[in-house]
Structure formats: C-alpha cells, structure tokens
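Every protein chain of the complex appears in place save one, which is left out.
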Amino acid sequence: MTGANSSNGKSHSVSERLLDELREGLPDGLIPAALFGNEEIFNLELRKIFARCWVFLAHESEIPNSGDYVRRKIGQDNFIVVRDEDGGVQALFDACRHRGVQICRADSGNTDIFRCPYHGWAYDTKGNLLGGPLWKNAFGTMSKEQNGLLKVAQLTSFHGLIFATLDPTAPSFEEYLGGMKWYLDLVFGLNRHGVEIIGAPQRFVVDANWKSGAENFSGDDYHLGTLHRSAWAIGAFPVPFADNMMGYHIQASPGHSLSFSMAPSEDDPGPKFFAYPQDVARSFDTSRISDEQLRIASRSRVFVGNVFPNFSILLAPMTDDGAHFPPTGVLTIRTWQPMGAGRIEAWNWFCAYRNMTPDQKDRVYRSGLASFSMGGVFEMDDTEPWMLASRTGRSVAAEVLDLKLNYQMGLPGVGIAKRAENWPGPGIVYWPRYEEGVQRNMFRFYCDMMRAEPGTWPKASF
Amino acid sequence: MTGANSSNGKSHSVSERLLDELREGLPDGLIPAALFGNEEIFNLELRKIFARCWVFLAHESEIPNSGDYVRRKIGQDNFIVVRDEDGGVQALFDACRHRGVQICRADSGNTDIFRCPYHGWAYDTKGNLLGGPLWKNAFGTMSKEQNGLLKVAQLTSFHGLIFATLDPTAPSFEEYLGGMKWYLDLVFGLNRHGVEIIGAPQRFVVDANWKSGAENFSGDDYHLGTLHRSAWAIGAFPVPFADNMMGYHIQASPGHSLSFSMAPSEDDPGPKFFAYPQDVARSFDTSRISDEQLRIASRSRVFVGNVFPNFSILLAPMTDDGAHFPPTGVLTIRTWQPMGAGRIEAWNWFCAYRNMTPDQKDRVYRSGLASFSMGGVFEMDDTEPWMLASRTGRSVAAEVLDLKLNYQMGLPGVGIAKRAENWPGPGIVYWPRYEEGVQRNMFRFYCDMMRAEPGTWPKASF
Amino acid sequence: MTGANSSNGKSHSVSERLLDELREGLPDGLIPAALFGNEEIFNLELRKIFARCWVFLAHESEIPNSGDYVRRKIGQDNFIVVRDEDGGVQALFDACRHRGVQICRADSGNTDIFRCPYHGWAYDTKGNLLGGPLWKNAFGTMSKEQNGLLKVAQLTSFHGLIFATLDPTAPSFEEYLGGMKWYLDLVFGLNRHGVEIIGAPQRFVVDANWKSGAENFSGDDYHLGTLHRSAWAIGAFPVPFADNMMGYHIQASPGHSLSFSMAPSEDDPGPKFFAYPQDVARSFDTSRISDEQLRIASRSRVFVGNVFPNFSILLAPMTDDGAHFPPTGVLTIRTWQPMGAGRIEAWNWFCAYRNMTPDQKDRVYRSGLASFSMGGVFEMDDTEPWMLASRTGRSVAAEVLDLKLNYQMGLPGVGIAKRAENWPGPGIVYWPRYEEGVQRNMFRFYCDMMRAEPGTWPKASF
Amino acid sequence: MTPPSEVPVASDLYARIVAWVNREAELLDAGKEREWLETMVSKEIVYQVPLRQTVERAHGTGFSDTTFHLNESYGSLMTRVVRNESGFAWAEDPPSRVRHFVTNIRVSELEGNRLAIKSNLLIFRTRRDQTQPQLLSGERQDVLRNEDGEFRLVGRTILLDLTVIETHNLAIIF
Amino acid sequence: MTPPSEVPVASDLYARIVAWVNREAELLDAGKEREWLETMVSKEIVYQVPLRQTVERAHGTGFSDTTFHLNESYGSLMTRVVRNESGFAWAEDPPSRVRHFVTNIRVSELEGNRLAIKSNLLIFRTRRDQTQPQLLSGERQDVLRNEDGEFRLVGRTILLDLTVIETHNLAIIF
Partner (left out) sequence: MTPPSEVPVASDLYARIVAWVNREAELLDAGKEREWLETMVSKEIVYQVPLRQTVERAHGTGFSDTTFHLNESYGSLMTRVVRNESGFAWAEDPPSRVRHFVTNIRVSELEGNRLAIKSNLLIFRTRRDQTQPQLLSGERQDVLRNEDGEFRLVGRTILLDLTVIETHNLAIIF
C-alpha cells in the first residue's frame, strides 16, 4: 500500500524492505504478502519487469495479411502489432509523435495507413511518418525520420508466437527462454503443421494481482483437489485428483516453470497426448522435436507452464459436456496484464493444431470455453481465491502482523517430492508434483529483476 | 493530500508538519483542516492508531454458542471473531497462511472448521492448522504450529463488549480506558442483567473522515440546535435545545470523552434514566455500580461518548412516532471504520437491557432505527456536514490559505462553561455543555499516538 | 505517474526531472509526454499554478444584484462569488471557520446570510462572522474578526470579467495580462455596450489534462483540417481550411497567446467582424478601443486565445443549421478546471454584446450550443484527441521510450510562418498561422511558474 | 390463506396496477411525498427494508426478518414528510435527484381484496455535483388493498441486492 | 388548452405508443439515426436538454428554461446525422455503445391530435475498452403528433438527474 509507503515517509524503503524480505525468505519458502498488493511494488514492476522482460503480444495467425493489425498491451500500454507491407511484423507504440494522441482506433483491423485524428499526421505500417495536411506549409523541412512511431526495442517470432521487449539491453529471446525452449518446442512443434489461434481473445478484468495467475500456471496442481472439486462432480476432468498429482515439476530456467501430469508408467490407461483425438495424435511426430520430447508428450495428460512474467499456457483434456463428449486436448494461452496492484486484465486465446478438422477445432473451442474462460467451470473458480489473496496483499494487518505466505511444499523434508533421475529435458525436475519449487523459481527471478540496475541482467541459466 | 505530499517532494514532511501544527495549535483550539482529508495522515492513522489502540469488535451476545462467528474489522482488515470450542473468544486474521486467501465466507455464521477454498488448508476455531488434502504427500513434516491463523495481540471482554489490539506493547484495556471505565460501567452495568445486542449491525458508507464521527460523539451537543432542528419540528426529541445544553462535558481520560445532558436540579420534570420505561428503570440498581453512578444515571437525559479511536455510544430518549409513542431510552453503539481519508464505513448496533420485555425491545429498536440509523431523522443529517467537512480537508485552498478549524468553545474566557465542583466521577469536568474540551482531549491523545514511536505509549492518565 | 514517483523512491525527482526536460526541450519544441498525465506534476500544478496565478471566476452580469452569488472553482476548490451588500464583489472560500463545513448549498442564488448547517455559524455577504445560536453562552468573547470566511488574496473586474488569485505576492492583473490586455480589450470593448453572459454555464467532465484545452485555444488552428473536417461536410463553418490558416499567431506576453484568422487583404470577400450581423457590427466603434484595434477586428474571422492558465476565449462565425441560417459571430468563454492529471471539468459560457436583439442573442446561443458545447459539432471532436493524449501522458511506455511531444511547427526553417512586420499590437507575431510558438510561449511561462520559489515571480513581459 | 393467483398481463386489472405503479414513481421522483402518502398509502402500511448479510449459498439469501434499514409505519412516514417540509432537513436540502426505474412487474391476487405486486426496482440517485450515481437495486414486494374503490399501499418490502449501503442517508422512499 | 387526459394502459393506443417507443430505442441503439429521423420525427421537432443547477429545496428542480445542453431542430438533428455519415466524426468513431432503457411509460392525450408521453430513461454508454459505463438518467417528456396516420415526434425534453455531465460529448440521441 502507498500507506506503507507514507507511513514512514521514505517512499523507497517500503519496496526495498519488501524485496529484502523476499530475498531472505525465499530459501525457506517465505514471501511477504504485501507483494500481492503494494502499490509501490506494482509501479516498480511496470518498469523493472514489464518494460524490460520479453512479453507476448500476438500469434502470427492473428495477422496473416499485410496491413492486418491487432492492438495489444505491454504492461498497461497499447502497441499496434501489424503485418507491414513487406510481410514483416512491427510493434508500434500507439502514440502520435506530434501530441501523443493514440492513433489506433480498433482492437483489430486492416489498414495501410494510421492517421492521427487530431492534426492528421499519417504513418505507414512500419511506423514511418508520411506527412500531414498542407505539410510543406506547416512542417516543411522537419525530419520525418526522427518523427516516426516509436517501436519496441526487440521483437521475435517463435513458432508464430510474437514476443517483444522494450529493453535494448535484454538478452535474445532464445537466451531469455533458456531451458524453457525445449518445452515450448514440445508443445508448439508437436507436429509439422504447428498451431493457430481460434477466434479473437477473450478479455476480462479481475480484482487480483497478476502474479497470482503467473504462479498458478507455473505449476499449482495441488489446488485442483479443493478449488476445482466441482469439476469432478460434473465429470469435466478425466483424471482423479490424487492420480493427477503424479507427474513432474520443472524449473526450466530462471523464472520459467512448468508442470506435467503424467502417469507413473508408460502403459497407464489414462489419456495420452493430452487426450487429443487419435487421428490428431497420429500426426504428432519428430519433424520438429526430438524422440525424447515426443515420448514425454505421448505420456502427458496435462502441461501447464508460465514464461516469466505473464505468458501462461495450459494443455489439458477437457469437455464442455461430459455426458455426451469425451475430453479433448485443449491448448490455451493466457496473459495476465497488470492493470493495477489489485487488477488483472486477463487475455485468453484458444489454439488448435492446424491439421485438425473444423469439427475437432469446434470441440476444442467449446470445451475450452466451457472449462478455461471467464464462464468456464475451472477458471470461474480460479479468480476467486486470487481476489481474496490480493485483498490480503493490500492489508495493513498483514504488514503489521508480518504475514509471510507459505511456499514450502517440496522443500527438503516437506512432503514426498524428490529430484527426478534421468529426465531427458533441461532444468531442475521433481516427481511427483507435491512441490512449490516451480513458484520459488519464478519469485527468485522476479526478485533478481526487481533488484537489477537498468542495463544489467540476472543470469538466464542455473 | 498526496498532493501536498508530492508538492515538495519530501513525502514525510507533510504529515510531520501537520502534526506539528496540531500540537502547537491545540492549546488555542486550532486544528489544521487537512487532518480531515490528507491521505498521508490517513495511512499513518491506520498504522499508528488503528493497528495499536484497543478497538471494538463485537458483543458476546452476537456469538453465544461455540462455533458462532462474526466477521469484523480492525482498521480496514477483516478478523473472524469466533466463540471457540472451549467457549473462549478468538479474533483471527482472515487470511490463510498458505497464500493469504481470505477464508471466512460470510458476515456471520457457525462452524467448527474454516477451510480455505484455494488448496484446502483447514483451521479450527482457535486458528490451529488442522491440515489439508493428502497432507503427508504435500507438507509432511512441516510445522502446523507455525502455520496457524494469525491473531490479535490482546483481546478482552468488558461487560460483554469485545475489544482487541494488534499491539503486544499496548497497555491493558483497563489501563487504556482509565477514567472512562467508571462511565462505561455506569451504562453497561446499570442493572444486574446487563445489555444485549438487538439484531445484526447496520452498515453504510459515508464519504467523510472517521474523526468527524468520533469528535461528534465525544460531546458535540451544540450542533443539535441547528443541524437537528427538524427533530423538534417533528417531536422526535423531548428536551428543548437550550435546556439540553445543560449538563456535563467530561474528559474521562486522555483520548476518551463523554457528555451528559442533565437538568440543573434533581427535581427537574424532564426525563429520568434516559427516559427508560418506569419498570425498566426500577431494575436499575447498585448491584454492579456505586450510589454515585446510579444517582448520575437517574438524573441523565442523554449520554454520549467516544472511546478512542472509533467506539462511540449514545444513550438517549427517542421515538419513531412522537404522535403515538413517548420517547424511550435507546442505547446505540457506533464504530466509524476508516475506509479512506474521506470514507467511513459506519457500523450501527442497537442494545437493550436484557430484562426488557419483547415489546419494550421492539420500541427501542424502532425508535433507534427511526432516529439514529442511516434512515433515521437524526443521523440522516449528521452525515451531511461530515461529508462537507472532509471535502474541505482534501482541499488545496485550505492548505494554501492555512485554514485552521476552530475548537475554542469553552477555552478560558470563551463562553460560559466552567470546571464543575464536587463531581463524583473521574476526569476533567465542565458545566454546562458549551465547550469543546472534550474534542481537544480526543485530539491531544490522537496527536500523542501519531507521534509515538513503535513500542512506546503516551500516558493514559492526566 | 506516481509510479515514476515510486520507481526510484525519490518522489521529488520525477517532477524535477520532467521540468528539467521541459526547460531543455522547449527551444527545440520538445516536451515530455508525461506532463499530460503525471500525478506528481499535477499536484504541483494545483499549488504552483492554480493557487498563484490569476484565474477566472465569473462575469459580473451573472450576479447583478446585491446578494446574488455563484459557486465557482479555483483549482478544485469552491469559492462563493457574491455581490455584497455594498455592491462590491467578494470571493469567499466555501468553508465554515468552525469545522470547515461547506456552507454554500447551491450553484447560484441570492442570499444575505450564509448559515452553516452543522452548528449554525452565520456569515454575511462579505464573509463576516455574524454569530450563531446562543452565541454568548458558547463563544462569548471570541473574536469574530478572526473567524470570518477566508477570501482570495486579490480580486479584480475587467470588462466585467472577475479574476482572482490566492497569492498576495502576485503582480496586479494588468501587469499579469501584459500585452494580452490589448487583445482582450479588442474583444470585450468592441463597442460601448460591452458583453453579457447568456444563461448559466454548461459543465462537463472529460478524462483529459487541462493543458490540452489551454494549448488548443492558445492557437491550434492546424487541427481544423483533420479533426473538424466534418464541420465543412455539414457547412458549419464558412471559411475553407487553407484560407482559414491565413492569419496571425501572437504571443501577447509570457504565457498568454492568441490567434486571428484573417484574410491576406482588407477587401477579401470573407466574413468581417467575426460575421456578426451588420447592424451589430455597425455598433462596433472606438469608444473604448483604438483605431488599430477596430481595424484588426473588422478584418477578423476568428479570434481564439488563452489567458494562462485556463481561461480560454473563442470568437468565431458559427451556425447550428447552415441550410437555414448564415453563420453569426459567437463569443464563448471556457475554463478547463483541473480535476485530476487526466480529468477536466470544462465550464462553458456564451456571451453576446449587450446591444444585440433577443433574436440575435438566441441565434448566438443556438449556434454556439450546436458548435462549441458538449453536444456541439466542433467541441464534440476536440475532447476525443485530448483524452487519447492524456492516456499517453500516463503511460509507462512513454516514460521508458522517452516520448517527447513535437511543438516544432514554425521553428526557424520549419514551415512557412514568418515574423509579421508592422503589426499594430503588442507581442511576438507570426503570419500565417502554421506555427506553434503560441503553445511554446504558454509552456515557457508554465515552466517558469512551476520552478518559481514561493513569493517569487517570473517576469511578465518579453 | 388461499394461494395467490396470478393476474394475467393482458387483464385490465394488471393495466390498472401498472398505471398505479407509474403514478407512484412519478410522485416520488417529483418529491411529492405528501401527496403520495395521502393519496396512495394505507393508514395501516407496513414498510420495511430488511437488513441483509452475506451468507453461504447453503444458508439462503441472508435477509433478516427482525432487523431492518427501515421499518416504517404511516406515522413514521408522515414524520419524514413533515421533516422535509420543516425547512431544516439539511440531509436532503438541496434534495437528491432520484429516479425510480420499475420493471418486471408481476401481479397476483390475494384474498381480502388485496393484490401482491412484485417488481424489480433500480434507483438512480445523485446529489450536488456528483457525476457518479448511487445505484440501489432490489426486488420490491408490495401489497395493495382496495380501499373504497382505490388501491392503497398496505405493505412494502424492499429486498436490496446490497449488504453495505453506499449512501450517506436513506432519506428516500423506495 | 384542455388538460391532458390519461390514456389507460389497457388501451390499444397505449400499446401502440409502447411499440413506437420500443421501435425508436431499437433504431437509436442500432445507430440508425437517419432512419429514426426520417420515419419517426416531425419536421417541426423541438428537442431540448435543459441545463440543470443544484438549488435549495425551496427553489425547485434547478432546471433552466433558457439554457440547454442540447437545443435542436430538425435541421440541426439532420446535421448530426450527416456529420456521422461524413466519415470524419472522430468523436463517435469508433462509436459509443449505447443502450436505451425506457421504463415507467405514461401516456396522455393533448388536443390537436397530440399525445404526451412521459418515461424514465436510463442510458448505458461505453466506448472502447471502458468497463465502467457512463450512465445518464432522467425523465423523458415527449410529444407525439399524428401526421397522416403515423405518430411523429414533435417535442422532446430530457430532464436529466445530473448537473455536471460526465461524458466527453453528447453525440447521442436521448
């Protein structure tokens, strides 16, 4: 709270104190509750996390043709993600260089020119300033080069996923991903066709902190048994809770974590390949991934992970109507846009492998919508505890009583999770999934980024 | 205002300056208007007042049976006030120790277990952690003792009134009350049966500062003549304004003040015993109070007081329908919950002596509701000036023009109030009620608390 | 953003840094975008601009009779502008001296006493404290002189326009106006009858920064061609865009700028005297202005200007229904009340020369309403880009990408505007209107005021 | 008592009730509270706004049947009217601007010449310069009785969709 | 003029008015302003949204009869339509999303083949990503005239429950 802030008059000390407590508490799995509500921390996050890290903007399948654009967010700010006239992808800051007026008038569309409504400066799809009314009279010799739309510092496309960063000093995306790449390849490169987005993203606002979403998708499997207990009551999910806890927790690289639900043995009856239909599963091959990756995928029931800070993916078997339709694999992408210390704008995309039939894609979409969306039986419940936790994050009592949140599951001696032997992929791996190292990994990197001086970066590998 | 805050870049200096002005101005009855609107001051109050002082939570009659609970506030934060399995009263911070999720799902109820909706940690009515799903797998050897719900530092029950503080260094409640105890005994111990709460508390939100409520109940009788002038127009109140100014203003002990409306002579025709029905009045005795206290009560028409910071009580003759029903004594309890520098959540309880008949209690409830509630003819008007004052408290003009509020009534030479001779009770006492020493007393203690270092306390007696 | 504020823990450095950037960037026409959204800057503005500069309150024609009052704002705070019993004009801070309660209960009215609703203190129309109920008993000897309503430090009436300042050290209004006086005389003294307000002001709230309004009226003519392009589509405005760019941009004195739309030659067919009806134009004379001023007026199609900080006037030919009525001169007054870094309360008055016929005044009112009001075809569009610019002013991306807004039109070598020769009036004058020196002039004075120490003033002439 | 029987929307009776409801709202929004009380309300009116608490789904709606925000009789309602006419009712001077939006009107007949009316009520309320209204929403349950040819309000219960009321006072009639 | 006589809710005439009101709202919410103007509005329309000030109870409602937020004729309304069709009406491009909630409809007959219609109007308006709507509430007082068999809007006065309007423009039709 800015309260904490004002309470001693040294507005910097609150965030510094909290970050010190974070660093000291992490080895013991203790995290100050105020990280989920303090305004000063949040304003730091916008600058030290969202203005520096690689963040997800869009998928290329959303802007197939030149001139296609979508308006997306980095932190709280709008960027125009547009397919330029040469077929390249641009991410342009949505602010006219004259008086700063936002010039993008739609959530998506197609255009060859962005014209500012105030005085009419016009920009092309690469952000170049083209001119304005009676240009010679008004701006004669002024440099157009220096007055084009501002752009992100770096941009990349990975399996069609467009990521960008505002920080020119950021490491390359590959380096930033580190070990996480192996796992994203496993999902997005599972067959030669790759994935595409179905429809436009759903957006909704939740009064919670973005880190609640990020840590949940980093591998919070334990909450299913309680929070999603109703899912079994309605047959929405095929694997019993205890069985579903079998699997791997993986700290792929600093900040990025994931989790697999996997049966102990290959020949377990449960779902294979996330319960994708047989004929789709048959298209999964090693054209773009290794045998190990394919084998892991074949045994997987659920994949859930988070690329720091706020890019989450989930691949799981779902159905909208258990009585009539068996679960199908559903791949969904989430971003948790930070709209305030206690405010998330959740973006929600559904994906399918390109080679799926229209019917199969429709099943994916319906099942996903009914399970993991604002109106879905799973997600409906997830937002509830996040709201209730962010309220605590704002509380003075938590500050005064020094409430530390508990991230101790899976610490040495706590529970049954153990380091996994001979796992073919990168990262620090535990079996089974009774552990929160995946969350501690996220917060360790978070802590390093929050303390990093401008221009400097924590190391991207263990 | 954070404005003041930012306006010179030294965010601590604003509150320090205001508190200096307060300390220097108080002897002359001058208080900076910004205390009623400045955000920085407010955030300090949450920490230095509400997180340290004894505050009211509930009355034992609201949770008679084991497992009964009500959700109440300390400052802005929720605590579960519950009758534990041994019949004791607990005040538990409503935040799960795992991820801080609030676990209390209702304003009141009865339960033997509080289960967190996120991962299922369960706590008993004493806040002890009982466990969660597949506990051994997940948290095996982790200490449950260290992961119980957090509690208030001290809690006490006084005439059934449950008070608590978050500060382990706070003096005992008796010591904190000091001279005020004598007067609360007089009201809550007026007969052997004591009082009980009627129904559940009413809650409403007013855009005002909590101190406006506290100072008003500390003994602002002078406002009746103007603000409540309509009350006489409708016969809601039996004592003419000027007569009603007769009585005593009492600074019972630092911070705590009260006021009695009392006729100059014993044999004045006006209401006795706050106009309680004769048969009720007959039950008032010295089983729990002294002859002096009983005699005072017998002569009293109105009792109004405030236990610092925000526990107000009023005992006065009221009727909902003067044409058909004579006024009856109505005892009401108020707390002014600080929801913002300009935002109060008012809580409103009505009480009756246990030995009153159902009809008498119904008259109390109806009369109280019609007089001192959100829809009551008195309270309806009170909130109006408080809102208009908090607007001034936020204003830049008040800051620039250096507006000091006037608390000079009853200062030496100002008005006719004089120190009272041979008053049987404790405290500094004035007659008649044309004075604001009762408010200055509240602000003197307020000033001391706001300046007190953590762990240190101003003295609780004159 | 307070974010920037907290992001480095030194809350003063953000505004200082931004003001340094402003000072350094201005000569090159570069202004940091954050000036249009930063909270800390805004809170400084309330104190260093609005609490010090001369601001407009009302026109004398709004309070003709003694006891007439209107409630108006200085910055965000209410002042009672009242015609006192001696026919003078008072501007009283709307806050009772007792507890700070606002005592003015209406937007306008007539009264001889302002009585506070809380305890009944009464004040006369000069703000003198008259007393309250049972005054002797309550406040006996207390000085009434010291407890009158607070007032503005200086107040003046200029052509019936009432201006005031809270700063006793402010220069006289004439000195403050400097060269701008010549131009305001030209408009408000255009005939012997002078102007009057038609009706009550319209008020509406826009999520934008007040400086967007001020800079626009300082002489942003270039936006008509794009933003108001629809105005020509509907025949609302008689002069083609390119022609309308002909005219003068005038930096009348530090902070105050204006612009004339004027045909290159006297005998241009276009509107004369702002297209006022012939018989009205015939009443324009030199009874209060010079021949030069009259000649300028005769050639003028549009006059638009801003008296720093937020008093804007526009005099232009308009019609509500081009098909049936020719345009008439419409004089409108605007104030941009600063309600937040991204929040303006716009006040909107229409004026007519006193000697106009009721029908002519009705045409003025209808035409103005249909053109320059919340529902007017011009103003409707203006608010849009201002909102979109203030969003950018709040953005973290603008901060991180260091977005500087462009005010370079008309800088040496940029466009065709040139210093005008032998212009009869004061100030720095350019022809034609392709330039933004008028805005730079506003921001130069803004910068000086924001950096000025209390009690010191930048010089009011070039 | 015999169960209430629904009054068809197509019936004249239903139409008369709609007119009654609209007339009432018009009077209240125009601040004509005395006219409302004297011409549309029964001397035996029981007018209640019960308190509401948040409770778990298993425990119902959370309304109290013993505690109220308002619990009025004809006498106490008249008291309010007199008060507002006193010229010293600061809480409502200047008055709030109140608008009653009454929708989803359902009518059924009760024995004893009485009608039960349910409607959804949205109250939009502003004061002074407020640009953001107070919104009060709930179900209104009325009982009307035919008293010598005229319908009179004999019972009104307001079931608010709120537990904490964001309003500085309840000096309004639902 | 003879006093207005109330049109019973049960009458066909009332029903026709309800249909008219609903059709109008549907056209306006769908942005079909030209169709509305050309098929439902009289050439002699007087369309006014008077200014409102906060005044003390003793001084009435605070509406002005000489100053307005909007004061439109057929010509000026057509101007708005043309403007929106011009493709350069930035204020409403992208357009607001507007919803008219019309309740408490009261109809009475005036002489001269005219009807007076009062209704309570709640407008819900959002733009772009706004999640919090602008809410405009007031009483709508219409006069309809039967012009060769069709009802046409000849008078409309919007009495808003607001003094300061929280909206960047009034580019909407009430």
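Just so it is clear, A, B, C, D and E label the chains in written order, and each chain counts residues from 1 on its own.
Everything below uses one rule, namely that a contact is a pair of C-beta atoms (placed from the backbone, for glycine too) under 8 Å apart; a residue touches a chain by one contact, two chains touch by 3 or more.
From a predicted model like this one, the values you see are computed outputs, not experimental measurements.
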> Wait, the hidden chain, what does it touch out of the ones we have here?
Replying inline: A, B, D, E
> Considering the whole complex, which of A:Arg17, A:Arg105 or A:His159 touches the chain not shown?
Replying inline: A:Arg105
>> Using the document's definition of touch, tell me which of D:Ser5, D:Thr39 or D:Thr103 contacts the absent chain.
In response: D:Thr103
> Any idea which of E:Gln48, E:Thr126 or E:Gln141 touches the chain not displayed?
Replying inline: E:Thr126
> Hey, which of A:Ile162, A:Val280 or A:Ala370 is the one touching the hidden chain?
Replying inline: A:Ala370
>> Residue by residue, what part of subunit B touches the chain that was omitted?
In response: 105-106, 117, 205
>> Across the whole complex, list the residues on subunit E that are touched by the chain not included here.
In response: 12, 15-16, 18-19, 21-23, 25-26, 29, 31, 84, 87, 89, 92-95, 97-103, 122, 124-133, 135
>> Take the complete complex as the reference. Which residues in subunit A touch the chain that isn't displayed?
In response: 105-109, 198-200, 202-208, 226-227, 229-230, 233-234, 236, 320-324, 345, 365-366, 369-370, 373-375, 377, 379-381, 383-385, 387
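The working rule: only the chains that are shown with their structure count from here on.
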> Which pair wins on C-beta contacts, C-E or A-E?
Replying inline: C-E
>> Roughly how far is subunit B from subunit D, centre to centre by C-alpha average, rounded to an integer in Å?
In response: 32
> Residues of subunit A touching 2+ other chains?
Replying inline: 2, 5, 10-11, 117
> Considering subunit E alone, which of its residues make contact with at least two other chains?
Replying inline: 54-56, 62, 90, 163-166
